[in-house]
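One protein chain omitted, others in place.
As written, the chain order gives the labels A, B and C, with residue 1 at the start of each chain.
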Amino acid sequence: MSDDTRARALVEAVTRRPGYTSSIGTVVLDARPGSVELALPRRPDLLQFSGAMHGGVIAGLADHAAGGAVTTALPEGRIGLTIDLGVTYLSAADGDRMVARARAVHIGTTIAVAHVDLYTGADDGGSERLCATARATFRVVDLSPEPTP
Amino acid sequence: MSDDTRARALVEAVTRRPGYTSSIGTVVLDARPGSVELALPRRPDLLQFSGAMHGGVIAGLADHAAGGAVTTALPEGRIGLTIDLGVTYLSAADGDRMVARARAVHIGTTIAVAHVDLYTGADDGGSERLCATARATFRVVDLSPEPTP
Amino acid sequence: MSDDTRARALVEAVTRRPGYTSSIGTVVLDARPGSVELALPRRPDLLQFSGAMHGGVIAGLADHAAGGAVTTALPEGRIGLTIDLGVTYLSAADGDRMVARARAVHIGTTIAVAHVDLYTGADDGGSERLCATARATFRVVDLSPEPTP
Partner (left out) sequence: MSDDTRARALVEAVTRRPGYTSSIGTVVLDARPGSVELALPRRPDLLQFSGAMHGGVIAGLADHAAGGAVTTALPEGRIGLTIDLGVTYLSAADGDRMVARARAVHIGTTIAVAHVDLYTGADDGGSERLCATARATFRVVDLSPEPTP
């Protein structure tokens, strides 16, 4: 299995697992070691009062994309747990979907960092506008083995 | 109507409106001018792979609480729009519910800032543990009038 | 030696050592385990073009105060190294001196966090105004032994 194939399988698995990211409808567009691209289609239950995507939804997509970018760049069995997440909101996320593009900018033995650009745009990816940027810092830890059922 | 009553009515109205905050089940515990307390009960669709609340859900609750703390401290007709949201994750949000306590620390004519402490704990509020802290910066703007239907 | 005496001695020693904090004139007002108060008198070489203290000087004082708050709360031989520093600037630091009050809000085995409030005011501490708030996240590590000279 190539590194790209493994990275994509990892991000798909974490994204599709029952829980927050799958319930809001997160779609994996691309995933390579150190780089992840996600999309989130607009849905009424993701909006704030103005009709744009809620800042928390944007923060969550940023966190998930950044975590994927970092974890796909780490050795197998190691994952990043978010310590700090900072999001700057630039304009209303009022398009049909949001796209998050994350890349790891630092992979250390104990700390990893990723940057994320978030775009709002049409479903077909036609016209995009940068609507937020984010930075996440991660503690690098061993993935605990699943408890035996 | 007292200031406290008006603050509570405002936060209740924004929280209950159809959209993200109502769909995830946000509960208003308290709201006064410059100070808001929210709760979010644990639900399977709010969790990450480890079974704790997802970082994005925590960020969203922080943003909403901070926005309430700021807006209730502003003159009527003015609201805060988030520019920057920073969340530091301290420990897993693995309790039955999360509680966010936000207070405005600066109310200017163009910029406002709020701090939020986020606790994970039991449903009865019995044993709480600080699991995250957040800081949000807001642009202060006029609330656009509702479009006539 | 009491905990308070040890905390103060530690912060004094780090602050007075030749280097940045001593060269800008940092004064230790108070230091206890988990809590540090520093002052920085106004000096022409610390100002920006408007005559207020430069944002970098404010960030440096915040970082130093936060590091002290965290390290005094850690077991001897362990120190905090800054991972993330976030500063929100609220108003011009145009007084005679700046005072930073930091307190540790989380002390973990690998991560520690401190909050800092920064005030601008008169030399006698008479009238203060909150001019910035900051949050710093630290990696907790063993203090390397001093190299033999």
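Convention: contacts are C-beta pairs under 8 Å (C-beta built on N, C-alpha and C of every residue); 3 or more make two chains touch, one makes a residue touch a chain.
These figures come from a predicted structure and were not determined experimentally.
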- request: Just name the one of B:79, B:98 or B:111 that touches the chain not displayed here.
  value: B:111
Message: Of the residues C:69, C:83 or C:102, I need the one that contacts the missing chain.
response: C:83
- prompt: Looking at the whole complex, which of C:61, C:74, C:111 or C:131 touches the chain that is not displayed?
  reply: C:61
- request: Among B:9, B:27, B:83 or B:130, single out the residue that touches the unshown chain.
  value: B:83
Message: Applying the definition given at the start, please give the residues of chain C touching the unseen chain.
response: 14, 17-21, 23, 44-49, 53-57, 59-64, 81-89
- prompt: Which chain B residues touch the hidden chain?
  reply: 83-84, 86, 110-111, 137, 139
Field: Positions on chain A where the hidden chain makes contact
entry: 84, 86, 88, 90-91, 105-106, 108, 111, 113, 115, 130, 133, 135, 137
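In this text, only the chains that are shown with their structure count from here on.
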Chain with minimal offset from the mean of all protein Cα atoms: B
Field: Centre distance in Å when chain B and chain C are each reduced to the mean of their C-alpha atoms
entry: 29
Statement: In chain C, the residues touching two or more other chains are 84, 86, 111, 137
